[in-house]
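The following block contains the structure, expressed as structure tokens.
All protein chains but one are shown at their positions in the complex.
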Amino acid sequence: MNIVVAIKHIPSIADDLPVKGNNVDFDSVDFVLNEFDEQSIEQAVLVKEAVGGTVTVVGVDMIGELDAVLHLALAKGADKAVKITGDDPAADSHQQAKWLAEAIKGMSADIVFAGVQASNDLDGQIGPMIAAHLDMPYIGGVSSVEVAGDSAMVNKEFAGGVGAKYSVSLPMVVGVQAASKPPRYAPISKVRQVAQTATIEKIAPSGEAGAGLTFKKMAPPVVTGHAEMFTGSSKEVAAKIVELLKSKGLA
Amino acid sequence: MLTTIERIAFIVLALTSAGFAIHGIKTIVDSVRKGRSAPELKNIPASLIKAGIMVLFQQTIFKARKILSTIHLGLFFGLITYAFVNLVDILEGFIPGFDLVYGGKHLTFPFLPSGIINAFNLIADVMSGALLFSITVFLVRRFIVKDKRLTYRENVLLNPKVKAGGQNKDSLVVGVFVILHVAARLLGQAFRLTDGADPFMPIASFLNGIFGASQTGVHVAWWISLCWVLYILPYITRSKHTHFTVGPINLGLAKQNPRGQLDPAVPAGEKIDPGAKFIHDLSWKRVLDSYACVQCNRCQDVCPANFAEGASLSPSALEVNKRYLIKEATFGSHPERLLLPLTETVISPEAVWACTTCHACVSVCPVGNEPMADIIDIRRRMIVDGAELDSGVQNALQSLATNGNWMSKGKRLRGRWAKEMEIPVKNATEEPVENLWFVGDTASFDERVVPNTKMVARIFQQAGFDFGIMYQNESNAGNDVRRVGEEGLFEQLVEQNIAAMGKAQFKQIVTTDPHSFNTLKNEYPQFGGKFDVKHYTSVLVKLFEEGKLTVKNPLSGYKVTFHDPCYLGRYNGGFTAPRKLLELMGVEFNEMPRNCENSFCCGAGGGQIWMGKVAPGERPAENRIKEALTTFEKNPSDKKQLFIVTCPKDMIMYSDAVKTTGNEGKIEVRDLIQLIAEAVGLEAPIISLETEAVAS
Partner (left out) sequence: MSNDIFVITEHMDEKFSDVSFEMVGKAKELASALGGQAVAVALGSGLSANGFASDSTIYVDGANLAQFNPEAYGKVIEALVKEKSPRLVMFGWTATGMDLAAWLSARLGKPCAAYVKNIGADLTMTCQIYGGKMSADVSPDGDMAIAAVLAGSFPVEAGQGSTAATQIESPVALDGLKIKFVEAIKPAAGDVDITAQTKLVSIGRGIGSKDNVELAEELAKKLGATVSSSRPVVDAGWMPRTRQVGKSGLKVKPKLYLMLGISGAPEHLEGMKGAELIIAINTDKKAPIFNVAHYGSTADLFEVAEAMLELL
């Protein structure tokens, strides 16, 4: 079973996001692995553990720092790592999906995993677009995948615990919302070992696609209302909250 | 004495025996050399001589089991004597007229004064008796009394041969050898006494009185005695009795680095896999350990993880299993077993994760073995191989990797306790300080321990001791992370801390946590972090000596005992400072039987405090509280009974154990600092001295 995981390296939203012109100032942000990709890597490894095969992780190297992410994926159980030397921090989802699809074409993938979304998917997510390029069926919002023979049983989530089970004939693209088990801890011993021994295959980007969106403005959202902030020590804050709740008959 | 045919026969047999023995030795050497490299040893001849002297005086074996060790003296010196005796016997056989009885009066060429000959005869005679006596005691102990300490708990993984009593067979062979060999030799000597009793050979003379003299007897006895030697020499290379020779050698080659410094996970210049999956992934010294092992189970006796009925860990079983595994592969017909993971052949995965890394097994071992080092190496490999970890350990490691602490607390919160102090605590990464206080996770975050942390700060402030902390820049020091086997994370933490310390200006580091103390002092230098590191107990002693702290309220109303934390005591020899402080406080001090070097681990170290699953049965900390109470009972009074600790983890473990053993009210756990605060009388701004530090 050839399992491919397409990942996205995205600006971290843990800290402030500085703006430069009409976009994020990519020079002054940290890049991290999309949180849903962490789930999709886990799901891919779980599938491999269940039915055998190899897991290949592929991503676009946005700022030349993808190696660390790929090493982590290898430490978690992926077998091969491939980076597309994009080196364009502003490459949008359309462009990334095209490059990824071209790269995956040569991998005879039986199943392709992607994170269900990323916080910078302004022009849509890469998963469904890769599926469109590869002419494979796509299901997103998936919270478990079981492969048997040449088909997969996937659970898709809607809302409020409601979901649906689908059977899909492979190959397919899956947009993972949550792996069927919480992602495993990748021992740093392993990550460091992998960093010394693993070879990361480099692929030149091929194919062009654009989002077709013209940026007019990017800024932190204009706030119409802001919470009234309680200040002071934690004890004072707690006292104010309790007082408020009592005044409203809620405590 | 011997006929020509006898001589030829003996030489042929001796050469055959030597051939087998050499093959045995070569097999051992080959096997040991297959191990990976170990840290370089300096000045090996001197260490070997030192070890030889230690062995001669039987120092290491007297660390435990005093009576048996005394009886073992008979075996030890008896066998050494017999090495000479056997040589002399061969000479007697081969040189006509070489006869030492009666002070050598039959000697055709008297080459020694008869006094020396008589002395030799007397020693040989008496030591024969001593040997027979002590071997009998040991055989009785093993086969009739069936000393429990020579057996293993049910859940301990054992090589099938060991389970089937392989060690007993081994002991029996050697026991029978000693008895028959010595008895034959004694009888032979008795048969030589043609002129009646020899006062320098009392036992032989006694036997001569019964059996008389006999030339045939001399021949038969000689052959029996020496054939046994020819049989036993090669046998020894294939049995647990290699410890006769490998033991002292192993002791001479024992670790020279500090106890608190683990060997690197990947040996210098070796392939890149850290730790050990198969036996020859272990360093050659760990392989040698298995040949040195006396299989005495002293290590098992002191192991806190072997303490409960259902325990799965036994450090001695580990060594014994290693030995049988190698033996099956080299002398037996199962070389393929060397390619089975150690977790299937020598120690169960459950046992691997039970070790508290307390070092007791290493400290007690008479031949310098380090079972603990094997366990950590096995953990190291299990971790990179992605073995399933206990969920608690996994959470702790995850949090350590992201937050720098195991308690899933935000980095920023590390200095929160300090911000609540009335007198500000300096940030050492922002202004120079004399002393950098490395606080550690438990003391920074655990609400049961934080009051003590503040108390240390207050006392430092009162003594005018200039200190600062690194606030959010401090990360867990990594002592237990390394011992859990997560070497990569350990390195990451070390890098973070060394970077933070690089930003700080200080003269020395002070720690309140023995675990941090150990790794900062002994292991950070391996990574370029060379600092002067002190535990706060020795700092406080100095402050008292300099008069910066004085006892205003002597605490004679307290009756206390003290628990030596493994990483301060056994690892780093910090026995005196805490006792000195207790003496200064004026408390009534009662020493528990297991103290200092023999202190009994609380059970928290080596990552055990993170484990989600706890082994059933009485826990080590509970046993320790009972030990303290028994100690107090010997000295009854109505003073308040305190169990004093100096390690934040101990505070948690023992407070809990007091509750679970239902001894609240009888004994109270306190940190040494609480006593000191009370004795020196804290000046304003005062902080509560209530013992809320004890788990509520």
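Things to note:
Which chain is which? They are A and B, in the order written, and residues in each are numbered from 1.
Everything below uses one rule, namely that a residue touches a chain if its C-beta (ideal position, glycine included) is under 8 Å from a C-beta of that chain, and two chains touch if they have at least 3 such contacts.
As the structure is a computational prediction, the values presented were derived from the model and not from experiment.
Checked against the hidden chain, the listed residues A:S28, A:T54, A:S167 or A:T197 yield one contact partner: A:S167.
Although one chain is hidden here, its contacts on chain B can still be listed: residues 395, 399, 408-410, 412-413, 416.
Although one chain is not shown, part of chain A still touches it, namely residues 11, 13, 16-17, 19, 24, 35, 39, 93-94, 97, 116-117, 119-129, 131-133, 137-141, 153, 155-169, 172, 175, 177-178, 182, 209, 211-231, 233-235, 237-239, 241-242, 244-245, 248, 250-251.
The rule we apply is simple: only the chains that are shown with their structure count from here on.
Distance between chain centres (mean CA atoms), chain A to chain B: 49 Å.
Chain A makes touch with chain B in their complex at residues 77, 184-185, 187-193, 196-197. Listing the residues of chain B that touch chain A in their complex gives 265, 272-274, 380, 383-384, 386, 389, 394, 397-398, 401, 485-489, 491-492.
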